[in-house]
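This is the structure, below, for whatever I ask next.
A single protein chain has been omitted from the complex, and every remaining protein chain is retained in its original position.
Order of writing sets the chain letters: A, B and C. Residues in each chain are counted from 1.
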Amino acid sequence: MSGENFLFSVFAILTCVSALAVVLSQTVVRMAFWLVISLGSTAALFFLANADFVGAAQLLIYVGGTLVLLVFGVMLTASGPYMKIGTSAGETVVAGLLGLLFLFVVFACIGGVEWRKPVTGSADNIATGAVGNTLRPLGLSFLGVRPDADLANGKPPEASGYLLPFEIVSVHLLVVLIGASYLARAKRRAAPVGQ
Amino acid sequence: MAAGLNAYLLVGAVLFVCGVICMATKRNGIGVLMGVELVLNGANVNFVAFSRYTDLGLDGQIFSLFVIVLAAAEAAVALAIALNFYNNHLTIDVDRANKLKG
Amino acid sequence: MVGETLRNLLMIAWLLPLVGFAVEIFGGFWGSRQSRAAAWIAVGCIATGFVCSFSALMIWGNANHWSVMHKAEHGASHESHDGHQGEKGHEEHAPAGHEAPAEKHGSVSSESQYKLTALAAEEANTAHAAGPTVYSGTLYYLARFGSLDLSLDYYIDSLTLVMFTMVTFIATCIHLFAMGYMSEELTEEYVDHHAHLSNGHHVHRPGRFYRFFAFLSLFCFSMLGLVLAGNIFQVFIFWELVGICSFLLIGFYTERKSASNAANKAFIMNRVGDFGFLIGLMVLWTFFGTFRFGETVNDKGEVVQAGLFQLLQRDDTGNVIRDVETGEVSVGAADAAMNPGNARKTIPYFLLVVAGLGVFAGCVGKSAQFPLQTWLPDAMEGPTPVSALVHSATMVAAGVYLVGRFYPMFVQEVLLTIAYVGCITLFMAATIAIVATDIKKVLAYSTISQLGYMMLGLGVFGWGAGLFHLVTHAFFKSLMFLCSGSVIYGCHHEQEMPKMGGLWRKMPITAFTMLVGVIAISGLAIPGLISLSSVFAFSGFFSKDAVVATSLAFVKANPSHFLLFLMPLLTAGITAFYMFRLWFYTFAGKPRDMHVYDHCHESPLIMTVPLLVLSVLAAFCAVGGEQGPLFLLITGDQPSHVSHGVAAVAGASTLTLPGHDAVHAVHAEAGTYALIAAASGTLIAWLLYGTTMVNVAEMKRQLSGLHGFLVNKWHFDELYDALFMKPAHIIGKFCTWIDRTIFDGIIHGSAKVMIAVSKWDRLFDESVVDGFVNLLGSSTFAVGRSLRVVQTGRLRQYVMFIVVGVVALFAILFTTFPG
Partner (left out) sequence: MLFTDLINSLITDTTQSIPRFGVELCLSATIVLMLLMRLSGLDRLIPACLTATVGALVATFLAYKQFDALHAKDAVVTTHIFTGLLVHDSFTVFFRGFLALFLLLTVALTSLTGIPDEEDSPDFYSLLFGATIGMMLMASANNLLMLFIGVEMTSVPSYAMVGFLKGRKVSSEAALKYVVYGAGAAGVMLYGISLVGGVLGTTDMSMLSQRLAEAAAGGSGGLKDPEVRTVALGTMLVMVGLAFKLSLVPFHFWCPDAFEGASAEVAGFLSVASKAGAFGLLVRFCLALSGAKGTESLMISFGLGLGFIACITTTFGNLAAYTQTNLKRLLAYSTIAHAGYMVMAVAALLVLKNSPQAATLTENINQSIEGLLYYLVVYLFMNLGAFAVIAIARNYTFSEEVDSFKGLISQSPTLCIVMLICMFSLVGMPPFGGFVGKLFIFASAFKAGEVHGFMYVVVAFGALNTVFSLVYYIRVLRTMFLEARPADARPVPVRLASWESAFVVTLAVFVLLLGVLPHMMSQTANDAAQAIAQLPTP
């Protein structure tokens, strides 16, 4: 077993087990804890898959940002030490069976697929998804240039650059921020008469 | 090639399924939102894996980056709504969301 | 240009009521509630419309040199009716007006009746020379969707003209009558004695005189638009408009629960029929590519596409042309000849049947045929002029009219269906009419029954007979409804016949005119000495005779369908019976309720004059029978395959349909049978109700089972309630219930099992009996809890169902995907 395989196995198992633990935990604080583990080891899997920037983003945004947000949520809504909103075992079992069914369906499909082989790295030493070192191509693609795909094949550029989503997502984040802050803040005046 | 694509896909699918189960069984609203994160994360594992092993290439990683950002945005709004629900109902138990039915 | 003149005249007649509607509704809204202005506007519009339609009819006749009138072999039969000319005295009398020119040109009869070539050449828009003379074209271009043109077209032939004249004339009379009848609404505060508030008081509301006339005008507009329509889609639009008007008019007394229920019922039942109509439309459009009856002409005057009627061609035997190998019907042979670009197409024979049945389904709804007939009696909740106009003379006639208009598209199977539906309807409705006691209900059932006659006539290939009966029936039925309105008005809104009796002394004009109508509908006649063609009779005799004769000819050609003759014959007797019963009950004998009798009075002049006018027409509009002017006018442009009948073809499931000759051969025989039936019906009615020889109450008791069955209208309402309404409600509830319970229930049902299993450990520790009891207790508890959870925990099940849905859909895709 190579080192990479070993690391993959460790993190894959960690990811799955802690995801399961999220499902099975009965208190929300434990769920949050297991979620951190799961998402963190997913980031490790990303690194293993040569997606270094995505892995870093996962750690920063997901584990560092989103999860902290969730933990805030936990703290804000925990009304007392006794509150434990449990789930009946039966429900979990039924949901689990359904989940297994879904898993089966997915693997009945993708099990036999012969995946398209990747195009080997371009001559210009700019890495593709397969080779790693993706920071520069990713950054360029957000500006709309795709040297990884377009430099190799002497034709006019045809791969998609991602300038537009990169910009439009900022508008989206702005809107979302406005919406979330509206919902979360208290009304300054008295609320209108309940209808 | 190490690990292999299908192994990654299996991890992704497990995360996805765990997320769905989490959404379907947790009565705590925050817990449900954690399920959402798991689901999106499962899909993300897929994208990164495809990016490594197929000629989806860098597109897959870009996709997953956007997903991370959008998931953060969604989490923010969802959390705000959950807090709002909590303010109105004084509980975060989603089973108490039972006024609207029929 | 004759075509343009006709078009313009009919457009005026058609659009004036719409203008009237707008003026009345807005004028009335802001005007005084005591003003009759709205009524005068309405009358003015519709009367002008009548003048226009009548002029159009005259222009049409002159342009054709009245050629439809001189069929050489029948020319002689006109003389005997000249005598009536004087006493009619109305220039409006459409058929009578034609007689004089017809006589003058009697000798110039060399032209064939169906080939009016001189005109066809002159008009770019006219149909090809072999068919009837038709003026068609486009009024207004609506839109183009894909390959489909939508436009407002017109299609003018003799049927259109006769219908226009008939509708506008009757509408004028009824408008006048309504001015008197609705005069109670001319007030700021109208007290509705039939509507009660929850506190038991009567409803007080402002009078709605103007609104009534506005609705009437809108109705006239819709009905005339339906008749003028030049494509089946336009027919459908006006069809719905007529339905909406009828909804508004039936529900005119909206405060009465029964009225609003009846309006809803009429509307919904009609929609059920329209469902079929829509399917018919789809088939037609898919396979014929056009909705137009006539040809499509482009800007340059070139014919670009043949009309529906030309696309479906028939061979010499009258059958549609079928491909030998595939059995499909060829479409557009004529079109391909004219425009080689339009390739020949075919339509499967069964789809042609489906299209025909679909369109007929619409007619079933509108014309209150079995099994959608129950709305019509309920529709009597509207004011009586509405019943007269909408539910006897015009709207319900629209279904029959459409069957007639659409005749070239019907194949034998469809015609047979029409015949049987008509046959069932006419018998059933007549039997119910025997026991009805509400004067308007009797007339309502009689309307259904007569509509059945028309459908039967059309179904057994009596194209002329069915439509002939349509026109004569319109006259005498509107007359009778107005008479009943006069009675109701005179008796202060008493409609129950058992409370009447002996009214002829109080209201002689009404009684007399009603008698004319009763005789007309019963089909009584005084046989002539020489032959049946010189018989003296009112209009109903001739038209019913025509229907019965056609059905006899049909039955002789197709003996297995003998019921199609026996039933109408039997019903002819029943008709005479219940109509005379109505008359004797109401007008003859001794007063049964002195209170009603003492207060009743003859109606004012504005109501009796229309009665008199209509009674003259009801009596004499059909003079000459099938050689008379009205019949010849109607059949002037009959579909070309009708006159010589259709021969049965071996192999295919076809019927022999009688031609004119076959019908003519049995005419006298059928007439005799019908007359005997009618006379005996009359006699029985007289015996039972005209004299005191038989105790009716005793008979009623003897036949109580049958009586109850009939009084309950063959239990149709209950049947529909059980068959459709209840299931619909149940399904509706079921669906919401599914949403709440079943989806959840599946999950929670299994959850319950899991709970039980998880508790198994604990239960094992306890004693068997206790354990058993506990198990029972805990599972009931679990059931209760899961039910409570059903009410509360829905969000999570929603999420669960995303997964369930995905898996289920994938399973479906997998199992149903071929290969």
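Please note the rule applied: contacts are C-beta pairs under 8 Å (C-beta built on N, C-alpha and C of every residue); 3 or more make two chains touch, one makes a residue touch a chain.
Since this is a predicted model, take the numbers as computed values, not measurements.
J.: Omitted chain: which shown chains does it touch?
T.: Per the touch rule above, the missing chain touches A, B, C.
J.: Pick out which of C:A37, C:V51, C:L241 or C:I606 touches the chain that's been left out of the picture.
T.: Final answer for the missing-chain contact: C:L241.
J.: Of the residues in subunit B, which ones touch the absent chain?
T.: Given the touch definition above, subunit B has residues 12, 16, 19-20, 23, 29, 32-33, 36, 39-40, 42-43, 46-47, 49-50, 54-56, 59-60, 62-63, 66-67, 70, 73-74, 77-78, 80-82, 84-85, 87-89, 94, 97-102 touching the missing chain.
J.: Just checking the interface: what residues of subunit A touch the absent partner chain?
T.: 105-106, 108-116, 143-147, 150-151, 153-165, 168-169, 171-172, 174-176, 178-180, 182-183, 187-189, 191-195
J.: Give me the subunit C residues in contact with the hidden chain, please.
T.: 141-148, 150, 197, 236-237, 240-241, 244, 251, 254-255, 260, 264, 267-268, 271-272, 275, 278-279, 281-283, 285-286, 728-729, 731-736, 739, 794-795, 797-799, 801-802, 804-806, 808-810, 812-814, 816-819
The definition used in the following text is that only the chains that are shown with their structure count from here on.
J.: With centres defined as the mean C-alpha position, give me the subunit A-subunit B separation in Å.
T.: 7
J.: Rounded to the nearest whole Å, what is the centre-to-centre distance of subunit B and subunit C, using the mean of the C-alpha atoms as each centre?
T.: 61
J.: Which parts of subunit A, given as residue numbers and ranges, touch two or more other chains?
T.: 91, 95, 98-99, 102
J.: Enumerate the residues of subunit B that touch no fewer than two other chains.
T.: As it turns out, subunit B has residues touching two or more other chains at 20, 24-27.
J.: Taking the touch rule as given, give the residues of subunit A at its contact with subunit B in the complex, in rising order.
T.: 2, 4-5, 8-9, 12, 15-16, 19-20, 22-23, 28, 31-32, 35, 38-39, 42, 45-46, 48-51, 53-54, 57-58, 61-62, 65-67, 69-70, 72-74, 76-77, 79, 85-87, 91-92, 95-96, 98-100, 102-103, 106-107, 110-111, 115-119, 128-130, 134, 137-138, 141-142, 146, 148-149, 160, 162, 165, 169, 172-173, 176-177, 179-184
J.: Using the touch definition from the top, list the residues of subunit B that touch subunit A in their complex.
T.: Residues in contact with subunit A: 2-3, 5-11, 13-15, 17-22, 24-31, 33-35, 37-38, 41, 44-45, 48-62, 64-66, 68-77, 79-84, 86, 90-93.
J.: For a test of understanding, state which residues of subunit C touch subunit B in their complex under the given definition.
T.: 736, 739-740, 789, 791-797, 799-800, 802-803
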